[in-house]
Every structure is written in C-alpha cells, then in structure tokens.
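Sharing a structure below in structure tokens format, with a few things to ask.
Removed from the display is one protein chain of the complex; every other protein chain stays in position.
As written, the chains take the letters A and B, and residue 1 is the first residue of each chain.
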Amino acid sequence: MYGLEAISAQNGWAMAVAGALIVMAGLTVLSLVISQLHKIAAFLEKGAEKRSAKRQAVKTVPKEAVVPKPPAFDIEEAQACLKPLVAELGESFELTNLYELANSGELPHVHLSIRSLRESGVIVPAGDGRFVWRD
Amino acid sequence: MPIEVGTIEPLAFFKGLSYVELEQFASLLKPRSVKKGEVLLRQGTPAMTFFIILSGTFTVSLEKGRAYTLDKKGTVIGWSTVIAPFEYTGTAMAETDGEVLSISSNDFFQLIQNNNALGKKIIAKIDKIASERRAMSSKEKR
Partner (left out) sequence: MDLLIQFLTNTGYYLLDFRNVIMLLVGSLFLYLAIAKEYEPLLLLPIGFGVLVGNIPFFKGFGLGIYEPNSVLHYLYFGVTTGVYPSIVFLGLGAMTDFSSLLAMPRLMLLGAAAQMGIYFTLISALALGFLPKEAASIAIIGGADGPTSIFLTAKLAPHLIGPIAIAAYSYMALIPIIQPPIMRLLTTQKERRIHMPDMRDVSRTEKLLFPAAGLILCCFLAPASIPLLGPFFFGNLMKESGVVDRLAQTARTAIIDTATIFLGFTVGASTQADVFLTPKAVGIFFLGAIAFSLATASGVLFGKIMNLFMKQKINPLLGAAGVSAVPGSAREVNMMGLKSDPNNFLLMPAMACNASGVIGSAICAGILWSFLV
C-alpha cells in the first residue's frame, strides 16, 4: 500500500498530528516553567540567606556583648585597598579568593572591609556564587 | 602534555577569565613547536584552528603583497576560525623557530557548550578584536 491510502490505513495522520502537538505542548510548558525558575531560585536563595543571617546573629549576639567595637574604619580606604586586588582577580571573582589575596597582602580588617563593601553595594553578587565590583 | 594554567594566565587573550575557566581552556590547548619556514596556516583554506603565539616570529602575508609580522607572546593567529569569512585571510609562516598553542574550532565550540558564561566572555573579546580588525582594514583601503 502506498500514498495517502497507506497513511490513513496506518493511522499516520493521527500519529503525526498528535506527536507534533504533544512535543510542542511539552516544550512550551517546560519553557514556561523555566521562565519562572529565576523567581523560585530567588525565593529559595532569599530563604537560605535569611536562615544563615539568623544563625549568624544567634552566634554573634553573645560575642558582641564582650568583644570591643572594631577600630575606626573608613570604607573609602577599604575600597581603595581592595580595588587593585579585585582588578587582579578579574571581572568576576569569588569572595574567598579576595579574602585570601587581601590576607596575604596583610591588609587590615579584611573581613570587615569585605563585609562593609558587600553591604554598601560595592561588591555585588554576579550569580553562580561569584561577585563583581561596582564603583 | 597538558598546558599549565600559569602558562596562559598572563596572556592578554585570557585576561578576565576565572581560574576554573582558564583550566577548562588549558585542557583543550595543544602545544606545537614550529620550525623556521613552516607554514602555520594558508590563505583561502577553511579556518579550522586558531593559534596563540608563545614564542617566535611569524609573518602573515595578505593579498596584494601586504604583510605584517607578529612576535608578541599571546597574539592570536587565525581569527577567521570564529569570525567571517571562516577561511584564513592570510598565510602565516614562521620566521624563526617558535612555539604556539592551538585549539580546533570543534574543541572551542565544545568548550562553549560546556560553559556558556565563558562563551559570552570569549565572544565579547572576539567581537572587540573583530571590530578593530575591520576598522584597520577599512583604514588601509582608504
């Protein structure tokens, strides 16, 4: 059997149309879902950040009561000290690398400097666990 | 022998890449010794590989008897592997013994398939260099 007769006899039209519709629908749904993934990811990341901040707060509260305030700290100075190091690390970098580099250069208050620059929006997340420098 | 990250890290082309990205690139680069007089690539042939100079001096001969010399460590020869017209626009010959790193277009595309962020960075670099080349050639024509 050949031609249109063969297609009809073997249920060809139905198979083709149904197959095409299923794959189209399937990938459309997948594309819709992945277009929303960033929202789910942001939600999950926020939750994780909140939890870790909470944990940190719990850990640091009793310490803060006994540890004296850090020495006077100038954020502009920190910015000036760390900027050349960031340039060495490239456009995007990991905070641990910056920390190691700064420590090896014996810069003062490395932790505090990096944290302050993170909070003031100079060092911002680039996604994927890496960060970029914004002046 | 695999290429060390330290070998490629200081080269201009690799500036701005993370250590992991450099490692991925290094794993695909193949070192090659070039003898004086050896032709690295020939004008008009399909561009399948590009080369990064580690040492030596290379002359690139273009149409109408024009030519230029490349000897700076890190210079890339064979850009047409990744930009139009996708065939070598000049013939590169070694003026002295030297060493180059090569990467085939297949490996290059596999690298990008494996790491899209790296692909974005490399394409930005290629775009910049291609624009400079076009500006240079249009200047020459004028």
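Quick note on the criterion: a contact is a pair of C-beta atoms (placed from the backbone, for glycine too) under 8 Å apart; a residue touches a chain by one contact, two chains touch by 3 or more.
These numbers come from a predicted model, not from an experiment.
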item	value
Among A:A20, A:A57 or A:A80, the residue in touch with the chain that has been omitted	A:A20
Residues from chain A at the interface with the omitted partner, ascending	1-4, 6-7, 10-13, 15-20, 22-35, 37-38, 40-42, 44-45, 126-129
For chain B, residues in touch with the removed chain	48, 83-86, 104-106, 109-110, 112-117, 119-120, 123, 126-127, 130-131, 134
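Just so it is clear, only the chains that are shown with their structure count from here on.
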item	value
Chain A and chain B: spacing of chain centres that average the CA atoms, whole Å	32
For the chain A and chain B complex, residues of the former touching the latter	90-94, 97, 128, 130
Contact footprint of chain A on chain B as seen in their complex	15-19, 117, 121
